[in-house]
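Before I ask anything, let me first share the structure, which is written out below as structure tokens.
Not every chain is included here, but those present sit where they belong.
Chain lettering (A and B) follows the sequence in which the chains are written, and residue indices restart at 1 in each chain.
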Amino acid sequence: MAEPTTRGYTATKDQLRTRLRRIEGQVRGIQGMVDDDRYCIDVLTQISAVQAALDKVALGLMDEHARHCVLHAPDELRAERTDELMAAVARLMRRG
Amino acid sequence: MAEPTTRGYTATKDQLRTRLRRIEGQVRGIQGMVDDDRYCIDVLTQISAVQAALDKVALGLMDEHARHCVLHAPDELRAERTDELMAAVARLMRRG
């Protein structure tokens, strides 16, 4: 995760950290909205935003993983790592 | 949101708060995993767990909203509130 430039869904470790910190703040914000009895539809909109942000983090991690840990795995590990990756994709598609 | 018993997806305000606090902790845990260079697949599994927890919160909120704010809305507001609810469902299905 050290390359200075990114392509596609790839994210550097710093970008992932920044996004996760922002997501943590958004979740705290949602707690505040519930405490303040804010309109449910507005809370639901914020939950959808957090989920989109989490999916973006997941796609960034998965892209890094495919590129580094699957493609560059020793031959005898590649099949196993592809299995793992597909199982992770299934869970993110909520079919795991 | 004050009833002591719940049915179906309905969640009390306290249950929502507890779940959201736990989700905040899970997101912090994911940050720690990224900091520690934990295996990507394990991080992705945690992200899937947070997504499931957020969906549960969303379903709880939506159920409350349908039951209280849509069904019991004054007649002239019901159509509008149904529109809002359907738009929220579409966003949670990632089609918004």
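Simple rule for what comes next: a residue touches a chain if its C-beta (ideal position, glycine included) is under 8 Å from a C-beta of that chain, and two chains touch if they have at least 3 such contacts.
Owing to the predicted nature of the structure, the values given are computational and were not obtained by experimental measurement.
Here 2 of the identical protein chains are placed; the entire complex in the file holds 4 of them.
As a convention for this text, only the chains that are shown with their structure count from here on.
After Cα superposition, the angle needed to carry chain A onto chain B is 180 degrees, rounded to a multiple of 5. Each chain gets a centre from the mean of its Cα atoms; for chain A and chain B, those two points are 17 Å apart. Looking at the complex, you find that chain B touches chain A at residues 13, 16-17, 20-21, 23-24, 27-28, 30-31, 34-35, 40-41, 43-45, 47-48, 50-52, 54-55, 57-58, 61-62, 64-65, 69, 84-85, 88, 91-92, 94, 96.
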